[in-house]
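Only one protein chain is missing from this complex, and each of the others stays in its spot.
Now for chain A:
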Amino acid sequence: MTHSQTPADDPPRRSWRDLPRRWAAFVASGAIRIFARLITAVQPEWRGVDPLGPQRIYFANHNSHGDFILIWSVLPHQMRNRTRPVAGVDYWGGRGLRAFIGRDVINAVLIEREREGRQGDPVETMAGALDDGASLILFPEGTRNLTDEVLLPFKSGLFHLASARPNIDLVPVWIENLNRVMPKGEFIPVPLMCKTVFGAPLRLQPGESKTDFLTRTREALLALRPKPAEAS
């Protein structure tokens, strides 16, 4: 399989000229995680897997730009350094602060979400990052869920990636409450406690159809939702 690179996906150059930039990225990454913890006191619940483990594809519900930061904040640092969120080049590519955060701070795997005018195949880009040893954070709804639905239908990317690299564990991660911290259209976060619930790993079964697989993974993610309060 050829591994086509988009211009935005160049690996960061390592030279002394980059030192200030890398140092700034290191500081920014720490600051973002401290801020996230101050606002949300995010707590991981390792229900189906251990914090430390093999290379994985984490797939999660997507309500806010802060989603992957919460997952990232609760990963042990050995895991965090090798875990890259998959993000749209339309938002995180380009220039300026967003590009700095997208590329240098969170080291995102940037993919082109729009089918038209696409230069590389997103699945190949993601598979390439996996081949380099990275774990991925993927949001299979494809975009932020700004509706009242709990979870949008999954796009097919997760299936194609699982078909391309069938030996990597897919770990569902339910992010709880972040949509209340920053509801759609708001820009000041309210501090509320958040949780990230990690479920048991899944893999593509031999001969499993795309529809079955997407239904199964979606239900595995929904099953991690904390139960609503019950009257005792």
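We adopt the following convention: a residue touches a chain if its C-beta (ideal position, glycine included) is under 8 Å from a C-beta of that chain, and two chains touch if they have at least 3 such contacts; residues count from 1.
In this section, contacts and distances are computed from a predicted model.
This figure omits one chain of the complex; the name its UniProt record holds, of "Phosphatidate cytidylyltransferase", "NADH-quinone oxidoreductase subunit N", "Acyl-CoA dehydrogenase" or "Lactate utilization protein", is "Phosphatidate cytidylyltransferase". The chain that is not drawn here is touched, among residues A:Q55, A:S163 or A:N177, by A:N177.
Listed residues A:P54, A:P76 or A:P191: the one in touch with the omitted chain is A:P191. Residues of chain A that touch the chain left out of the display are 41, 43, 177, 180, 183-184, 186, 188, 190-193, 227-232.
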